[in-house]
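In this view, the complex is presented without one of its protein chains, the others remaining in place.
As written, the chain order gives the labels A, B and C, with residue 1 at the start of each chain.
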Amino acid sequence: MNDPTPKDPDYEARVRASFARQGLMVTLGASLIRVAPGLVEISLPTSNAVSQQHGFVHAGALASIADSAAGYAALTLMPPAAGVLTVEFKINLMAPGIGERITARGNVVKAGRTITLAQTDVFALHEGREKRIALLMATLMTVEGRDGVTS
Amino acid sequence: MNDPTPKDPDYEARVRASFARQGLMVTLGASLIRVAPGLVEISLPTSNAVSQQHGFVHAGALASIADSAAGYAALTLMPPAAGVLTVEFKINLMAPGIGERITARGNVVKAGRTITLAQTDVFALHEGREKRIALLMATLMTVEGRDGVTS
Amino acid sequence: MNDPTPKDPDYEARVRASFARQGLMVTLGASLIRVAPGLVEISLPTSNAVSQQHGFVHAGALASIADSAAGYAALTLMPPAAGVLTVEFKINLMAPGIGERITARGNVVKAGRTITLAQTDVFALHEGREKRIALLMATLMTVEGRDGVTS
Partner (left out) sequence: MNDPTPKDPDYEARVRASFARQGLMVTLGASLIRVAPGLVEISLPTSNAVSQQHGFVHAGALASIADSAAGYAALTLMPPAAGVLTVEFKINLMAPGIGERITARGNVVKAGRTITLAQTDVFALHEGREKRIALLMATLMTVEGRDGVTS
């Protein structure tokens, strides 16, 4: 990434306040672990509450925290009044979501004025070993001056 | 789709039993509305419990029910002992998730021996009007003879 | 799609002139078959010149005409001075590209002010029968006032 300098000095407080308003993250039991310029990490303890039929973590739960990590990584580099919306994302599932804890690490790949590309690597911590189980690429949009869409 | 004839006459019971084991669907409050050969519909009432920071339904919640709808649409056409795994999916978000209820309609586009392609259209019901808000394309894999992966 | 009324009455001439400037289409031997509001069709005769190692049409050749069809379908609905750029696309390959001729039919799914979503269905004509072999979903961007990017 070329220039990870935040345009908003209060980017961390802004991301944390926004994350606290995401009802889905509370419902899933996810928490915000790390906020840095162009980088956000979200953690999710595994349990039956986020599982699919074979007992693995549901791809939708992985995608949910991975999308939030990508979106907030993008938001760290956006101007103070801007909001972020996901245009699209793709997730490749490499291995089943098995273990005690899932971590989604979102990184900005390219921050443009309107469009930001971010990648989230998703890891499962299982018996002390971390394994990458999924990879999400997201296109995020900077939204300014639209009602209801701020950080 | 060429041949939507189920290989398993009990496909509906099988999909319903499998859906009931998806802890995430219970956590989100989603329910299985319709199961037909190559087609599955899942419904989700909107609430703060599935929201993102602007009060819209979180893209991850949309992706969760859309992925399940695609996966189960694929499963309706798979042999009795087979399980289904998501290889990857992409979701395009067209409009914010606003309204009373979200419906994900998954359809099989092409059912192969190993790989199935399915598309899920996601609609929001808002003040009596249904609007398509997202579109997911998923690659699903038929898994046979792997421990822990049955329907 | 909601409103396929072109903002530019000369949309067809504009698309045809732009297509003629795409050197890659000439190199591949592709031609513009149909231009209508929100819809563009491109055709490609198969030959060894566009093949991969097994003699099928290369996924990249399918993607090339499918991307152009999606982009020009989007351009038919854009304002007169605007240019179109592809933000991303995903292509699912369903069957090998075998036959005499490939046709890519691009349709606008949702036309927004900045972002347009378009889908291209790719068909192979083989012994008089047309078969859908690939499906591309593209995110296109309306570009206005940027040097070098007009229609």
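Definition applied: contacts are C-beta pairs under 8 Å (C-beta built on N, C-alpha and C of every residue); 3 or more make two chains touch, one makes a residue touch a chain.
Note that the structure is a prediction, hence the values are computed from the model and not measured.
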* Asked: In the whole complex, what residues of chain C lie against the chain that is missing from view?
  -> 18-19, 21-24, 26-28, 47-55, 58-61, 63-68, 83, 85-93, 96, 148-151
* Structure fact -> It is residues of chain B that touch the chain not shown, namely 87-88, 90, 114-115, 139, 141
* **Touching residues (missing chain, whole complex) on chain A** => 90, 92, 94-95, 109-110, 112, 117, 132, 135, 137, 139
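Convention: only the chains that are shown with their structure count from here on.
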* Structure fact -> Leading the contact tally is the pair A-B
* Asked: By CA centroid distance, what chain is farthest from chain C?
  -> A
* Structure fact -> dist(centroid_CA(chain A), centroid_CA(chain C)) in Å evaluates to 32
* Asked: How big is the gap, in whole Å, between where the Cα atoms of chain B centre and where those of chain C centre?
  -> 29
* Considering chain B alone, which of its residues make contact with at least two other chains? -> 90, 92
